[in-house]
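Quick one: structure below, then a few questions.
With one protein chain withheld, the remaining protein chains of the complex are depicted in position.
Should a chain be cited, it is by its letter among A, B, C, D and E, assigned in written order, with residues numbered from 1 in that chain.
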Amino acid sequence: MSGNILIFTILTGISGGIITALIPKKADKQRKVVTLITTLLTAVFVWLQIPSALQGSAPVIYGSIGTMHWRLQPDPLGIIFAVIASTLWVVTAVYSFGYMKHSEYQRNFYTFYLFSLAVTMGIALSANLFLLYVFYELLTFTTYPLVIHYRNEESLKAGNRYILYSLVGAGFILAALVTTAIWTGGNLNFSTVPLLTNIGKKPGIVFVLIAFIIGFGVKAAVMPIHRWLPAAMVAPTPVSALLHAVSVVYSGVYGILRVVYSVFGHELMGQLNLSNGLLLIASFTILVGVFIATKQDVLKRRLAYHTISQLSYILLGAFTLQPWGLTGAILHMISYSMLKVTLFFCAGIIAEQTGETKVSRMTGVGWALPKTMTAFGIASLGMIGMLPLNTFWSKYYLMKGSTAGGKWPFALVLIGSGIINAVCFIPTVVTAFRGEKVRSNAEQGGNVTLMLAPTLVLATAALFIGLWPGVVWPGVEAVVNWFF
Amino acid sequence: MRNKNMTHRTILRRVFSVILLILSLYIIILGVIELPPYGAPDNPVHNYVAQRYIEDALEDTGVLNMVTAIIVDYRAYDTLIETTVLFTAIMAVMITLKKDPSKN
Amino acid sequence: MQTIIAKLITNYPYVGAFILFGIGCFTIIVNSNLLKKLIGINIMESSIFLLFIAASNIHGGTAPILDPTNPEAVYINPVTTALMLTGIVVSLSVTALALALIIKLYRLYGSMDAHVIFMKRNEVQNSGSHNQQ
Amino acid sequence: MILGTGDLIMMIFFAILIIIALCVTFVQDLLYVVIIFGVYSLIMALLWLHLNSPDLAITEAAAGIGVTTLMITLIRRTVRREN
Amino acid sequence: MAAIISSNTPILIVLVLLFSAYLLPIFSKKRYKIVKWLTVVSESVLVIGGIYLAWKVLTTGQFNYILGGWEPPWGLELTIDPLSVFFIITVGLISLPIAIYSLPNMACQVHGERRAGWFFTLFLLHIAGLCGMAFSRDLFNLYVFIEVTTISAVALVAADNSAASIEAAFKYLIMATLGSGFILAGIGIMYIITGNLNMIFVRRELALVWTDYPHALWIACSFFLVGFGIKSAVFPLHSWLPDAHSAAVTPASALLSGLAVKGFIIGLIKVLYIAIGVDIFTALGISTLLRILGMISLIAGSIFALSQHQLKRRLAFSTIAQLGYVFLGLGIGNEAAISGALFHIISHGLIKSVLFLAAGSIISQSGETEISQLAGIGKKMPYTMGAFTAASLAMIGIPLFSGFVGKWNMILGSLESANWLAAIVIIVGSLLAAGYLLPIVRTAYFETGNTANIKEVSRSQLIPVLVLAAFIIIFGCFPSYILELTRQAATMLLFN
Partner (left out) sequence: MLDFVLKSVVTVLIPFIQMFGLYVIFHGALSPGGSFAGGMILGLGFIALNVVFGLEKGQEKFSDEMAGFLVSLGPIWYGSIGLVGILRGANFLVNKDSGLPMGEPGTLISGGMISLITLGIGIKVASTIVTLFNALTEEE
């Protein structure tokens, strides 16, 4: 039975996608019902697996493709990613019912939306580097139609760039993966013991690590190879919110976490003496990303660069190779995803209801969309790392991890980034509530409700976790215990 | 103009291929002179395989001409395929040249 | 050097065969006339037959037809002859097909010269693409 | 490395063959080319006979005649149609 | 009767194909229906026989079939080993759908039923030639089969009778005959050195004497390389392929691109690995040459493909690139790489035939040959384009599609032998494949164009394409049986 849940988690999305594709073009309602049911079912299946996964006693499914073996089994890190992704998928589905109502190509959108869900679940639940790579590569192709949803020249260009970056990254991963497979004799299964523990310092192992990090770093938008992400913001808002703030970029981050902790292991990573360099790259991305974000006038682009910056928080935590750093990273993974999706949702509502996409022209938007802008304000505070919000805790642990390893300059980076974040977002909120009430209230109608409800739910959840971080603590603890 | 160009190119091509030809012939002949001397009765070519054909052909197949014995008995399969080559060629000629009489 | 020349003279049929082989290739590459290309192919193939047949010959040998009256005869290797019979038929087939193609090309382009055919084809293609535009 | 008369005859044959093969490139008239090729075939047949392969000689002669006939037919039907 | 059939299966497979080919021209005059049936029946015999032989080889090991009752060095034999069985299965699986695809409208494509009968004759002869090459263990027998395959391939190109196709066919004939000449010359040198033609005996003799004739042997090897290289269109010798494969009728280009060129690679494998032996030709530096040729033709073929604007020409150039993979895998020359290269043979055969058949359907339905004019066709021909997409993804090497398995094994092999450059080239090659195939898919699905009058092709033409596409995915997800065959073949080639 429990094994079935595991396979259903992935199959639900695929079958939902196929059903959606087969539903005639006009039947929007049925399609929405199928989408909602599919996402909900997937989320339920994932939630059901939390207890066993955190204990490390989750069921296993395994098999082989030719000479390569694959294995599906949620472990604590995987289940946390799965829970984040599947839950946000439900929320975003509701949001997109409102947002996409009058959009073209709806069938296409929902079909690939569900396929991406299935593939993301595959990434999260695979307990094998090979299978992880398989799903990682499939993710590129299931999300591509979502990126180029509007089919105009700009989006096709963005899609090309996305495919190019992703395939180059996948090539790097493939090379590293094959080398790993040769070293371990074909065994690529994750367990509490990292894969390469017994290999030691082989010549070329540094290259393998770098290839892995470049490969997954493409999707995680690490700084020199981030350029697809801002371009891909031409996609519809639910897609940017979900894929570019959570699923695609998180799959990259998740991959790096896997490589660092499940393939190499913190001990071997420590011996390789690369930690400082990687930390430098991460902090460079943090600072430059958010700095570029403040320069952007288009709100979605600002959010995109901000995403690049924030993702590197997680990587920074991971690269410290300290338990506290990992704690911070996992906490940030959880909390950041909620806030970022909230921000994107707000940006989408603003753009849909008032037509404004540029920050400089948003004076008075707050009076027209009070609830939206409130949510936006809460999320902004979270991005800075203010206390009542969940990101405070993640930043706290990230700093603790940095100083614990004797790398206190990186704690300063975090503080500096917080300040720039404040510069980045507070003026936006202030501008929105400044000026006179010239605009009429635009938060009326069914569409807006469908869009607003998920936004507010997420903002509330972020506040809730900020106030009671103990809710997510067992998960975080399980991950840290798993790897240390 | 075009014609002149062409002859120019043709000459260049000829010179180039002559050089290439002489070079490769030089290499080939270097290899060829290594081969067993022509006409010697103890060359590898005249080994046990050929001896058997010469000695047993009459007994095995009942013909005097060993070449015939080889093409239609020892290596008859080769000959079957060879007639197939001829058949293929004739079909190829047909499909290249003949129009379908039933059409038009 | 002397040994090389000595070997060269000893193996003169092989050397001659490969020179013919080279001339065959040369004829194929250099000539633009399709019939000459075809003759080049025939020269090349017959040079290879020469290589085979020369290999099977013995100084003072006799043809591989059993002669009951002459039990002392040294028969040459019959295998290559048998193989090259097949080879000749194969080259005949190729020649036949090539001739058919040449006739067809002549009907289509009115020429037997590769350059002319090439130019005519390009003209046709260019005009075709102009029409599409 | 003793060259007998047989070897000398063969060398002469080779020389003729090489000259004929080169002629194919440098003779312009196609009919002459084909006739030259017929001669090539004939010399080849003689060479086979000299190399103790009478079977091949007969086949080569027949095939050479056949191919030459076909080629001449082809030339008459195409390039020399007017003549 | 059953005993007779089971003990004579290998020769019967070839004979059934040959006999149907002989009979087709007699029937094609009046009874075109019999032509169709005979084609399908003999192809099915090939598939069933191939699977039966594979089962036999996997369970009881390889065996030989002696022809005419004469023992090997004197007579001829067919060899039924993993390599030949693998290729027979490849031929069967790919050619049967192509035959079914071409049945309904071949008479229209080659202008007349009689001519269609000749076309199928040549089709079957081509298949028979490929099978014969796979089974053959005698160098000269191999040569004769190569000639059958070559001449029928030329004729298949010429079958269209359009000016372009006749010209391409002549070019192909000249190049291919040049190649046969080189092969025959190589066989001649081998025969002079060893006095044998049976590959096993040749290798046995060579192992004793090859140090006496290193240059001659090197020349023989490079002759084989040039000869088979011309026929399988390795980069500097590829000039005939794009013309021939783009000018031929659709089933012919699918067959030639999917199977014919691979048949010649099988021939090369047989000559190099079975007749010469891996130690000897590696010592002569031939495997380095193979690697270099493979890499060059991979990169160059892909770049040429990127610059093509016609659909069929782009696919034709991509064949050159993909054959580069096979050469590269053979050049790396360890078990993983060879089995990967062999797997790539079957997977690329399936992929390329799907691509060509789908392209043919698209071109015949829309009348457009340029890639840029295909905009919006994905909506109108969803199934054909779906198969095309699956094949494209497979060629790029996306996991769960068959192209990935071969590439994975080749990368594994190249990294095992510490050949970083080869691995990088393989990965770059798949990126380039994405570069020249994905724009087609993107144009077809995500751009809008004038597609008002375009309809999906008829069911009888659609199903073969879909079946082939299904095999791409099946072999991608469950490659074990084929991989086992290729692995055994690689072991046989390396260690026997």
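Keep this in mind: a contact is a pair of C-beta atoms (placed from the backbone, for glycine too) under 8 Å apart; a residue touches a chain by one contact, two chains touch by 3 or more.
As the structure is a computational prediction, the values presented were derived from the model and not from experiment.
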Revision key, fill the gap. Missing chain -> touching shown chains B, C, D, E
Practice item. With the full complex in mind, choose from B:Val32, B:Val45 or B:Met94 the residue touching the hidden chain. Key: B:Met94
Check your understanding: Hey, which of E:Leu23, E:Ile363 or E:Val467 is the one touching the hidden chain?
Key -> E:Leu23
Practice item. Spell out the interface residues on chain C facing the chain that's missing from view. Key: 63, 65-66, 68, 85, 88-89, 96, 99-100, 103, 107
Review point. Can you list where chain B touches the absent chain?
Key: 58-65, 67-69, 71-73, 76-77, 79-80, 83-84, 86-87, 89-90, 93-94, 97-98
**Study point:** Residues in chain D touching the chain absent from view
**Key:** 54-55, 57-59, 61-63, 65-66, 69-70, 73-74, 77
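Going forward, only the chains that are shown with their structure count from here on.
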Exercise for review: Starting at chain A, find the fewest moves between touching chains needed to arrive at chain D.
Suggested key: 3
Check your understanding: If you tally the C-beta contacts for A-E and for B-E, which one comes out higher?
Key -> B-E
Review point. If you average the C-alpha positions per chain, which one ends up nearest the average over all of them?
Key: E
Exercise for review: List the centre-to-centre spacing of chain C and chain D in whole Å, with centres computed as mean CA coordinates.
Suggested key: 11
Review point. Where the CA atoms of chain D average out and where those of chain E average out, how many Å apart are those spots?
Key: 37
Review point. Residues of chain D touching 2+ other chains?
Key: 1, 53, 55
Review point. Taking each residue of chain B in turn, which ones touch at least two of the other chains?
Key: 28, 32, 34-35, 37, 43, 45-46, 49-50, 53, 65, 67, 75, 78, 82, 85, 88-89, 92, 96
Exercise for review: Would you pull the chain E residues touching chain A in the complex into a rising list?
Suggested key: 393, 396, 398-400, 405, 408-409, 411-412, 415-416, 423-424, 427-428, 430-431, 434, 438, 442, 446-448, 476-480, 483
Practice item. Using the touch rule from the top, collect the residues of chain B that touch chain E in their complex. Key: 27-28, 30-32, 34-36, 43-50, 52-53, 73-78, 80-82, 84-85, 87-89, 91-92, 94-96, 98-103
Study note, to complete from the structure: Contacts from chain C onto chain E in the complex sit at residues 14, 21, 24-25, 28, 34, 37-38, 41, 44-45, 48, 51-52, 55, 79-80, 83, 86-87, 90, 93-94, 97-98, 101-102, 104-105, 108-109, 117, 121, 124
